[in-house]
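Of the protein chains in this complex, one is absent; all others appear in place.
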Amino acid sequence: MLENISNLVAAFLTLSIFSFLWKDNPFYRFAEHLLVGVSMGYAIPLVYKNVFIPFLYTPIFLQRQYALIFPAILGTFFIFRFNRKLAWLSRYPIVFSMGIIGMGVPLSMHASVLVQMRSAMLPIMDINSFIIFIGTITILLYFFFSKSHEGVYGKFTKIGIWYMMIGFGASFGYTVMARLSLLIGRIQFLVHDFLKLI
Amino acid sequence: MNFFEKLQALDRRWIYLLVALAITIPLVVVFDSKTYTTTPTENIYQLIDSYAGRDDRAIMIDFLHDASTMSELFPMEVAILRHAFQRKVKVFTICFLETAAPLVDYAINTVKEEFPDIQSGVDYINIGYKPGALYLPIVLGMGDDISEAVKTDAEGRQLANLPMMEKIKNYNEMNLVIETSGSGFGASWFVYARPRFGVNVAAGITAVMAADAYPYIQTGQLVGILAGLKGAAEYEKLVDLFAIHDKPFSREIARTTHVSITDDTVPYKFKAARIGMNAQTVVHILIILFIVIGNIGYFIERRRNKELN
Partner (left out) sequence: MKRQIPLALVIILCFLFVGHTFIPHKISDNFYQWWLSWVRTMTSFAVVLGVMSLFTVHWGKISRRMPNWQYSIVTLGALVFTSASGFIWGTQQGTPYMWLFKNVQMPMSSTMFSLLAFYIASAAYKAFRARSPEATVLLVSAIIVMIAQVPIGMAISKWIPEISNWILNVPNLAAKRGVALGVGLGGTAVSLKIMLGIERTYLGSGD
């Protein structure tokens, strides 16, 4: 019984959002506003239970780690974001958490640049590794904007553009697939879980 | 207005209707289609399967997505969990998005219905939701001690006291992390955990990200990827073909053997991605037709404009 009601509600809201495809209408607007409210309302108890209690209430009030009162006060400064005169105070909690960037620089340099470069420098053993090598070089040349893309240099960067077009095409094909998959999932819900046609 | 001009000016709602029909009909009238497996999927399956029956090895699934991309990622999570539960591979599940927490429960419960012997704390541990601010500290902390880094599971139990943790301490044992993500492909894991601790990283991703992940597969930073619904369908097939019969993986058999999805021996939830791929086939053909017809109209119009000028 409860499962049927649940599916009915979910199906009604699903169809309300699909109704936007015909044109904007009160059902869609109702569903859209409901979604925003429920999503935010959902986060509050979870953050309270998983962040506020274990990291603020328990250490300060139960474990008597009074030094944490300072970051707690700093945390409340987030609220001053809405006050024009005191907005500068909200910078403190933001900058404090930004320090981690210092760790990100060497590690992401390693993972995103050095490891990729190492693979790009492997000996050319076959035609495919040659094609990859040319592609990587010409694309890097294309992104070098300090020199105008003319003459021989321009020809190289043109090759880079062709590579990128193939890459973007692959991404585009996959994107079409992804978007359609999302719709397939919703229609599967309607025909399988709700209407029980299969 | 000639035929092609009419076609060019077609109301978008007709297109929407065709798309809806192209998806709905194959979903209602299920037919058998062949799922071909690819190397990035097979690599993940093979690595997970190599941990079968061992209590000193485990995998972790990091659910990094909300319900919006669930259609693509949920079937993957179900298929991986089914593989793990069937082959007695220890599993951790974790999420750093509050909206992912119910999805983790949902995936575990969906699979557990078919595996009544599987026990929380013994065969799997759902660490549950941990705040995003703890993402990096947990990713790094697990390199030393998983129990210490996450402390409690979703039910509030101390991880260190759970039987599954007896022989599992850090990434040396929990040696594969699979991030199922709607927005990336395991970057935090291979940027922060892999260089330091050598953990294997795989990604279950929406197809949007799939093409971008290839350089990272070639470098070995990613063991493999499950790319969108197709990746999920491939994994479903591998589980049906090998894991369910407790057979060892064979690439040759995987690529040449066909598994039927029209008989009732496999529950719908374990073949949802493959049935979805039927609809994907029809609608892809439709989209390609749209592109071709749209372009024919465009070229005819362009030629006419040239002639007029």
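By written order: A and B. Residues from 1 in each chain.
One rule holds in what follows: a contact is a pair of C-beta atoms (placed from the backbone, for glycine too) under 8 Å apart; a residue touches a chain by one contact, two chains touch by 3 or more.
What you are looking at is a predicted structure, and each value in this text was computed from that prediction instead of being measured.
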item	value
Candidates B:T24, B:T69 or B:S181 - the one touching the absent chain	B:T69
Residues in subunit A touching the chain absent from view	6-7, 9-11, 13-14, 17-18, 20-21, 29-49, 51-52, 55-56, 59-60, 65, 68, 70-72, 74-76, 78-79, 81-82, 84, 87-88, 90-109, 112-113, 116-117, 119-120, 128, 131-136, 138-140, 142-143, 160-177, 179-180, 182-183, 185-186, 189
Positions on subunit B contacted by the hidden chain, ascending	8, 10, 12, 15-16, 18-19, 33-36, 38, 66-71, 99, 102-103, 105-106, 109, 131, 133-134, 137, 207, 211-212, 214-215, 218, 228, 230, 277-278, 280-281, 283-288, 290-291, 293-295, 298
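The rule we apply is simple: only the chains that are shown with their structure count from here on.
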item	value
Euclidean distance of C-alpha centroids - subunit A vs subunit B, Å	17
Touching residues on subunit A, where the partner in the complex is subunit B	21-22, 39, 42-43, 46-47, 50-51, 55, 97, 100, 103-104, 107-108, 110-112, 115-116, 118-119, 167, 170-171, 174-178, 180-188, 191-192, 197-198
In the complex with subunit A, residue positions of subunit B that touch it	13, 16, 19-20, 23-24, 27-28, 30, 68-72, 74, 98-99, 101, 129-131, 133, 136, 187, 190-192, 194-195, 206-212, 215, 218-219, 221, 227-230, 268, 272, 275-276, 279-280, 283-284, 287
